[in-house]
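So that we are looking at the same thing, I have put the structure below in structure tokens.
Of the protein chains in this complex, one is absent; all others appear in place.
By letter and in written order, the chains are A, B and C; residue numbering begins at 1 in each of them.
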Amino acid sequence: MIHFDSDYMETCHPLILEKLSKINLQKLSGYGTDDICETAKEKIRKACSCPEAEIFFLVGGTQTNATVLDGLLQKYEGVIAAKTGHIALHEAGAIEAGGHKVIELPCENGKLKARTIDDYCNTFFSDEACEHMVNPGVVYISQPTEYGTLYSLSEIQEISNVCKKHNQRLFVDGARLGYALGCPQNNVQLSDLAKLTDAFYIGGTKCGAMLGEAVVFPRPKTVPHFFTIIKQHGALLAKGWIAGIQFDTLFTDNLYLELGKNGVERANELEQFFKSKDYKIYIESPTNQKFVILENEKIKALKNSCTFSLWEKYDENHTVVRFATSWATTPQQIQELKKEL
Amino acid sequence: MIHFDSDYMETCHPLILEKLSKINLQKLSGYGTDDICETAKEKIRKACSCPEAEIFFLVGGTQTNATVLDGLLQKYEGVIAAKTGHIALHEAGAIEAGGHKVIELPCENGKLKARTIDDYCNTFFSDEACEHMVNPGVVYISQPTEYGTLYSLSEIQEISNVCKKHNQRLFVDGARLGYALGCPQNNVQLSDLAKLTDAFYIGGTKCGAMLGEAVVFPRPKTVPHFFTIIKQHGALLAKGWIAGIQFDTLFTDNLYLELGKNGVERANELEQFFKSKDYKIYIESPTNQKFVILENEKIKALKNSCTFSLWEKYDENHTVVRFATSWATTPQQIQELKKEL
Amino acid sequence: MIHFDSDYMETCHPLILEKLSKINLQKLSGYGTDDICETAKEKIRKACSCPEAEIFFLVGGTQTNATVLDGLLQKYEGVIAAKTGHIALHEAGAIEAGGHKVIELPCENGKLKARTIDDYCNTFFSDEACEHMVNPGVVYISQPTEYGTLYSLSEIQEISNVCKKHNQRLFVDGARLGYALGCPQNNVQLSDLAKLTDAFYIGGTKCGAMLGEAVVFPRPKTVPHFFTIIKQHGALLAKGWIAGIQFDTLFTDNLYLELGKNGVERANELEQFFKSKDYKIYIESPTNQKFVILENEKIKALKNSCTFSLWEKYDENHTVVRFATSWATTPQQIQELKKEL
Partner (left out) sequence: MIHFDSDYMETCHPLILEKLSKINLQKLSGYGTDDICETAKEKIRKACSCPEAEIFFLVGGTQTNATVLDGLLQKYEGVIAAKTGHIALHEAGAIEAGGHKVIELPCENGKLKARTIDDYCNTFFSDEACEHMVNPGVVYISQPTEYGTLYSLSEIQEISNVCKKHNQRLFVDGARLGYALGCPQNNVQLSDLAKLTDAFYIGGTKCGAMLGEAVVFPRPKTVPHFFTIIKQHGALLAKGWIAGIQFDTLFTDNLYLELGKNGVERANELEQFFKSKDYKIYIESPTNQKFVILENEKIKALKNSCTFSLWEKYDENHTVVRFATSWATTPQQIQELKKEL
């Protein structure tokens, strides 16, 4: 059986285990106050060209989205997101459980357009009844998106401008950020995110780590008492160094970038094969997730030898299917899959 | 100036004031435990042909929606509503502040179709990832809708069936229920709502009362400890009889129905006039709200002599406008308006 | 049967009904934007010598506490209150339902001491682990307290100073404020509250009105978007004038003060009688609530002729009992009660 369901099916990069072994039986201070976390944060600050950045390590994506958004949002505010955004669909209502509406806007291939946000805000703030409605306060986007697509630098700049115009904060979910950074088409660097957003996170769980997401607030004190908010969300690791060590490793010698590249290269091999065999591509995605339309008969057969995700019904006889590669996918695994396809 | 902005611009029916005067300087027990409330509840039970019904008097619509939905929803559940539903748009995120997602579905003229709900639930419950998503738990509809349209009895029956099929509870927002009941096209009676829903409310604020919404749970113990939930929402009137006396009056001698009829008749006079003058009707609504497309120039001129609501932009030169009549609108007021139009 | 259970058993002062009759069948704009509310607010600003104050009319006490505290508190903060405070005990967890801890501190006769708050904050903020705990953000006191006792001006000044020292906001629950203002021992005026607090409310429901509490923010913009927060709490009256008219009446010709005085005078007549008959007073309370220790046998007998509240068990044979007078209690009712005692 070969597995292409998801990029979190891997354990972690061997260098992380190695580091874990080295520190074992040391005593480390709690809650992320240890030296490993400090070193990791410093490396991330450098990678972001943002020496002032405040950095926090959390465990997983839904937790990070819920905690950061709770920190960024005022009580009367909601968060704008693409209809297909992770917080809108696949987080079991974590944002709403924290008291905030996810304002779902139409999107294209998983991407929110600056213009859509601008139109929404223009209409909202000119509505006579807007004080009776949920005030938009934060714009949430994912890079890459849930459909593997990428925002270009100019797109993010435009969104950032629209946010400033309407007094919105901008938050980027980077659960798969490694696969954006490792993608040849990408022109948005960490330093750009640091300049253009109010908060973003660098995903570890799907990009080489055992667990962990590194939240970056480019400007200090963006969220006062964020430490307490993390604790209140049950998101504070007693042993903060567990997450710290992941990022310390990933941000040494460009490992994070390298791992992302591998995922993308493998995915592109797969895509070229799909195209060469005239499989219908559902969405052109430059990163590590590829969405193909398969016949239901074909799917049944394939399931004997490999795993992948059923995304959505296409028509009576076809289904959209997602193949996800990862930092650990090998050329051999791609070869094996090709044989089955 | 003649006013057609809303049906809550009236004070209250004179008979209510009369009753208030009669009881003044009596001492009445608190929190709705008084005789006036009891009598009012009994009258409503009769009107609903539902002697078992549990009835609670709350103050306003948003409060009632938030409190009842909080009572009906489990923590992992959200509420299905039309995209144009009041809870989705105009309640400042009260449902989300209580921790629940409003699952917004497409609708036609403000109405949710049974089929839309069925499709959504079929897709949801067959999704491999559905445990990671907000479980739908309640279906919320408004009668009449926010666009003045009506569900027919067969439509509500279908929705009720779909709800049972998917283990959803059905809740009907009746903030303007009087204008449904008073409408010649309506074939859904209170007793039908009692049979087909898990909870609904009979709107007082917009239908003749000073304030008050009467929540009806046709089956006792639908929501255990609902009294405490009301208190927790800050929705418990110390002087419950204030709401009780409204409904005691409205449910004596068919007053509630009569008041609804007046609103609808006046609205229909207006609609006939619009049509006779070739105004473009935006939505065919049989109740007390009429949506017309007006030229922006016309709107500017009209604003000098009458008030109404700007609903939404239609095109560069036109806007959708709402005229709302009420139980208290007089034929003279309609005449005056006609002169201005 | 004569009733002394509570001060919200009355309907409302006749002048309010009179005003209601006068405006009937007028059309008034919604959500408190009408002229009646504006006039009422202006009268309250004058009574508070605080021309800048922002004023909002809500319906009841629990709702007001929950809404104002939600507005004043940051997400990582809780509210300090006396262990016997209304928000700590009798609001069904409304504050916690809004996400905030009530930090219960010891008190004397219902009163929080400035020193208790100071000690708590000193200990809290010097605790190594304070970032893992609920940060106190607001101090809540009631004037009069739940035991009918009063804070003196110097006590409130001290509390206000301690609040400033520890960066706490001060909020005063004035559900029974009329009985403080109408009390000869009281030396805290509305203008003092306006100077010394961040928010307070003037209780209507228990002090002559049908319903309504007037929230006063002495400094504008203390809570940004408070209107939307009210709506989100389901606390926005569509017909704001219903509350407005209560306060417009109560703040005309010193009526609010006069009504408070009557309640206190009747209560004092009762207290003198208790003392003359050697009933044991449980708490010396100068306002309209009197707490007496009665034999359980006596209580049983009394219940045939009058109503009152069982407060708490005193010992095996005795119970603490509360008699509450009100703005409407007559000397005759006191005479009747004396006969029964």
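Descriptive notes on the structure:
Methods note: a contact is a pair of C-beta atoms (placed from the backbone, for glycine too) under 8 Å apart; a residue touches a chain by one contact, two chains touch by 3 or more.
A quick note: this is a predicted structure, and the numbers were derived from the prediction, not measured.
Set against the missing chain, the residues A:C130, A:L153 or A:M210 yield one that touches it, A:M210. Checked against the full complex, the candidates A:T84, A:T145, A:Q168 or A:Q232 give a single residue touching the omitted chain, namely A:Q232.
Across C:G93, C:P184 or C:P331, the residue that sits in touch with the chain not pictured is C:G93.
The hidden chain makes contact, of the residues B:T116, B:N135, B:Q246 or B:N268, with B:N135. By the touch rule set out above, subunit A reaches the unshown chain at residues 3, 5-6, 8-12, 14, 17, 20-21, 23-30, 59-67, 91-94, 97-98, 205-206, 210-211, 228-229, 231-239, 241-242, 328. As for the chain not pictured, it touches subunit B at residues 70-71, 74-76, 99, 131-133, 135, 224-225, 227-229, 231-232, 236. Although one chain is not shown, part of subunit C still touches it, namely residues 75-76, 78, 89-93, 96-102, 104, 123, 128-129, 131-134, 309-310, 313.
Keep this in mind: only the chains that are shown with their structure count from here on.
Averaging Cα atoms per chain gives one point for each, and the point farthest from that of subunit B is the centre of A. With centres computed from CA atoms alone, B is the chain lying nearest the middle of all the protein shown. Here the CA centre of subunit B is 33 Å from the CA centre of subunit C.
Computed from the mean C-alpha positions, the centre of subunit A lies at a distance of 41 Å from the centre of subunit B. Each of residues 75-76, 99, 131-133 in subunit A touches at least two other chains.
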